[in-house]
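Every protein chain but one is kept in place in this view of the complex.
So, subunit A:
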């Protein structure tokens, strides 16, 4: 588990994954707590857990579980869109004590097809190439799903741009009409006013 970052004890940290539907996402994490006395992070902190919450683009919660200091979680997306993965520790201590922080190691893999290493211990070359080809086919399916999703998003983008375009045109016309009609009303109103006041 390579990449890590620091958060406050009760702080919630979220990452965003923009993925197509039917995609498997697997995450590994490890959390360590800062030890004030040793001025280092505990190797392991029993009792320290992590709430992992995954929210789908429609706001529905796909996953919400408490895991231990080290864990693996996974979910499959039903909708395509931005899924938000949030981490929050279950620590009940208030982060008032200075220097109290957590180190979270994180590794997230998207759209992958995991092999058992034993599958790869092929008896012969044909099987090995077979397995590799299956892996490649799975990757190509993932690429195709991403492309379908990209098509959806491009359509949304195009709709937004066209809406902006027609908005600008429509509002320009409306404002010009307002301007003209207000101008006419102003002149009429003042003219009537001055005639009434016998100034003209």
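The rule is short, and it goes like this: a contact is a pair of C-beta atoms (placed from the backbone, for glycine too) under 8 Å apart; a residue touches a chain by one contact, two chains touch by 3 or more; residues count from 1.
The criterion applied here is as follows: contacts and distances are computed from a predicted model.
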Note = Expected UniProt protein name for the omitted chain (select from "Vacuolar protein sorting-associated protein 35", "Ribosome biogenesis regulatory protein", "Transmembrane emp24 domain-containing protein 7" or "Fructose-bisphosphate aldolase") would be "Transmembrane emp24 domain-containing protein 7"
Query = With respect to the chain omitted from the figure, which of A:74, A:90 or A:139 is a touching residue?
reply = A:139
Note = Note that subunit A touches the chain not displayed via residues 2-6, 13-18, 106-112, 114-115, 117, 120-122, 125, 128-129, 132-133, 135-136, 139-140, 142-143, 146-147, 150, 153-154, 156-157, 160-161, 163-164, 167-168, 171, 174-175, 178-179, 182-183, 185-186, 189-190, 193-194, 197, 199
